[in-house]
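A protein chain is absent from this complex, but the other protein chains hold their places.
As written, the chain order gives the labels A, B and C, with residue 1 at the start of each chain.
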Amino acid sequence: MACRDGQTLSALVEKARKLSFEGKVANYIPALQKESPDHLSCAIAYPEGDCFSAGDINKKFTLQSISKIITLALVLMDYGPERVFHRVGMEPTGDPFNSIIKLETSSKAKPLNPMINAGALAVTSMIKGSSAEEKVDYIMNFVKKLTNEPEIDYCEEVAISEFTTSFLNRSLCFYMKGDGVIHGNVEEIMEVYTKQCAIRLNCLQLARVGLVFAMDGRNPLTDEQVMPKEVARICKTFMVTCGMYNASGEFAIRIGIPAKSGVSGGIMGSVPGRMGIGIFGPALNEVGNSHTGLKLLELLQEKYDLSMF
Amino acid sequence: MACRDGQTLSALVEKARKLSFEGKVANYIPALQKESPDHLSCAIAYPEGDCFSAGDINKKFTLQSISKIITLALVLMDYGPERVFHRVGMEPTGDPFNSIIKLETSSKAKPLNPMINAGALAVTSMIKGSSAEEKVDYIMNFVKKLTNEPEIDYCEEVAISEFTTSFLNRSLCFYMKGDGVIHGNVEEIMEVYTKQCAIRLNCLQLARVGLVFAMDGRNPLTDEQVMPKEVARICKTFMVTCGMYNASGEFAIRIGIPAKSGVSGGIMGSVPGRMGIGIFGPALNEVGNSHTGLKLLELLQEKYDLSMF
Amino acid sequence: MACRDGQTLSALVEKARKLSFEGKVANYIPALQKESPDHLSCAIAYPEGDCFSAGDINKKFTLQSISKIITLALVLMDYGPERVFHRVGMEPTGDPFNSIIKLETSSKAKPLNPMINAGALAVTSMIKGSSAEEKVDYIMNFVKKLTNEPEIDYCEEVAISEFTTSFLNRSLCFYMKGDGVIHGNVEEIMEVYTKQCAIRLNCLQLARVGLVFAMDGRNPLTDEQVMPKEVARICKTFMVTCGMYNASGEFAIRIGIPAKSGVSGGIMGSVPGRMGIGIFGPALNEVGNSHTGLKLLELLQEKYDLSMF
Partner (left out) sequence: MACRDGQTLSALVEKARKLSFEGKVANYIPALQKESPDHLSCAIAYPEGDCFSAGDINKKFTLQSISKIITLALVLMDYGPERVFHRVGMEPTGDPFNSIIKLETSSKAKPLNPMINAGALAVTSMIKGSSAEEKVDYIMNFVKKLTNEPEIDYCEEVAISEFTTSFLNRSLCFYMKGDGVIHGNVEEIMEVYTKQCAIRLNCLQLARVGLVFAMDGRNPLTDEQVMPKEVARICKTFMVTCGMYNASGEFAIRIGIPAKSGVSGGIMGSVPGRMGIGIFGPALNEVGNSHTGLKLLELLQEKYDLSMF
């Protein structure tokens, strides 16, 4: 079904764009730096199948940290919560997403939660498959089910660029390997991880992923239960407690919906029972969340009373 | 209105008591140590005015950290969110509730959130009144409104005991005073804080406080809007992200309701739009939450599908 | 004996003054801020009783952290190393002198060493006397013996100013009191500590203190053994491993003599068996050591090959 252009949504997108002019596009890899800081696109997908969009919704962007919630859902389905939480914790942290300190100071060596890099890498190390290629395919197929889109790819340029420069993530992997938290080959984990981060969607496709979580794991487009209700519930909980880097607490207070952001400027929102939201605004604030995207979500929350609290 | 004895609730309370035998009663002050580890009482208050209880609901206990959510509501009402969040942050932390480290390592000296001791002390330092006595009265009057109970007191013995021994809390106060986060006299702040922690309720009264937050700030017993909806919403958000010490993330995943616990063994729950819950079970687990109380909430969540996620 | 003006020393003082123009006078209390950043005075005291000086050697300054080595010597004499090291550690730390973090993270709650503020406060808490006044007198009498100077005082203005504003030091005290590392009244400890820090000497008197340590505890002016050799040895060791705040390692490599600095701009040096050095240069570098003082010591070390290593 085509996505109608929503006038109200377009107006909010314009308003958000005007209100925010301070964000900066991520520059740690060249591929991300190319994006225009002015870009802002948004789509909202409803359970009934209709959707609204504003801005250039054909524009694709890489998932980056948003992929963490997708691989978490996969391993929760494959291993069950108990085995997953044996490897990665459930607690939010006041530290930056890429911090290594808690791995040393915690009595349990496992990373505090699956949304920080250490935890996401531990999750990726559990993805099923006999090779990096198989594991990436396995993730891609899951994204196809979530989006109901047969053609999903990842951006080779971004993946290679991150694979070549992700020394801190390798450091996290080796630290956890030393503690027995992750097993397997670090370079293979890095290959899978950088490719999952480089998966490309547009904001409509992202809204559909958010909708599946909002609908307790059922994809309303296909009526397929893509993941058990419990898995969707756990994922939404993490989106609330630690989905927006270390501004998650503030986001919960100001906006109050399960959401996950990525350093590319994407934000996926899941309003329980009501809607999925996909936003792409590459200008970031200082903690790494989309600056214009946050503004837009604030306007949406005010208008439609989205907060769970 | 009298609280009926609920058979179903009594059965769950019995089940919870049987399933948990590992908790330990807090022993850092003599007054808390006197409680029986076997005690478990619970009350559930509904918006329509009826309520169910199980166990000895006349048993009173001190609020301890549960009082943090009450003083937070007060200062949010008196100063507005912006001025409060100028002094205390909104982010959960992976550190213990009494940790001082982040005060030194954070670029902003303010405590990460109002549920850890540092943040709660900063909140208490903002309570209105020209003396410790006036400030304590001010808090007590608010608790009377929340519970619709004209006779609320605090336990002098517990208050004095904690006032005499709370050296770490004084350390937190002076650290923040050095950073300009709190002003005023530290001994006065300590007096108010230890008295707010020593306020005594039974589990039915606590359930009624939880109900006010659940009903967006309206007290259904009096139909009075005790606090603005926004204040209730902010408080519930903190209860989800950091209400259960540093097991808040796990609690959100396993149970998924706004809740706040205290080291006395009390837990207050607020299921949005549905009910307030008051529990007293003095046997604690290793992070300081009521061991049997958690078990009971797990059984309640399974039976009534309480999770917000 | 009068101190002769040394031409060579004067030339080095002038050279040091010219080479350094970046330091800043401490400004955390008004009394310290009054000093001229251009001032630099120095005295060198030899075991034979002669001495050389340069600059205005009548200029007095407060000891600040230099007093830590004096109180350490006192408690080592009164209690013996074993009992002192039961309360305070022997290890250098990479953290700033006023850091509180290690008190929380170390398995042993005691401060890492007696040269950081926490450790120095623990030492001061052990000073003998039945009142703050007696304890201060006890320290003053020891300084009189070390300097062979009957008239030593402390600066009331500096002492009061620091007593009124030292919230972080109170925080350290209460933290350690909570852990049972220090006992007694915190305000009394603070009174003694701020007064010991405010003891006033000129650089010649300071050089004489340094000489006592250099001569294994014997005061060559009086031929009195002011402290046992072992106490002098322990003090000199701390001066090497942690005497110059967290630039002690660099100082050991570049200059290599036992030395202790204070935030007033004083530096006391003890070249074993050879000389005591007293320097006053109030312009500080970013870690809190006298900027011109360091430069002067570097020139002295080059000229006279003072390094122990």
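One rule holds for everything that comes next: a residue touches a chain if its C-beta (ideal position, glycine included) is under 8 Å from a C-beta of that chain, and two chains touch if they have at least 3 such contacts.
Please read all numbers here as calculations on a predicted model, not as lab measurements.
*Asks:* List the neighbours, among the chains on screen, of the chain that has been left out.
*Replies:* Spelled out, the missing chain touches these shown chains: A, C.
*Asks:* Looking at the whole complex, which of C:Ala207, C:Ile234 or C:Ile279 touches the chain that is not displayed?
*Replies:* C:Ile234
*Asks:* Check the options A:Tyr46, A:Tyr138 or A:Tyr175 and report the residue that touches the missing chain.
*Replies:* A:Tyr175
*Asks:* For chain C, which positions touch the chain that isn't shown here?
*Replies:* Given the touch definition above, chain C has residues 81, 89-95, 102, 106, 112-113, 233-234, 236-238, 240-242, 246-250, 252-253, 256, 258, 272, 307-309 touching the missing chain.
*Asks:* In the complete complex, which positions of chain A touch the hidden chain?
*Replies:* 99-101, 103-105, 167-168, 170-175, 177-178
Assume only the chains that are shown with their structure count from here on.
*Asks:* Take each protein chain as a node, join two nodes whenever their chains touch, and name the resulting shape: line, ring, star, complete or other.
*Replies:* Per interface graph, the chains form a line.
*Asks:* When the C-alpha atoms of chain A and chain C are each averaged to a single point, how far apart are the two points in Å?
*Replies:* 55
*Asks:* Compute the distance, rounded to whole Å, between the mean C-alpha positions of chain B and chain C.
*Replies:* Whole-Å distance between the two chain centres: 48.
*Asks:* Would you mind listing the residues of chain C that make contact with two or more other chains?
*Replies:* Counting only residues that touch two or more other chains, chain C contributes 105.
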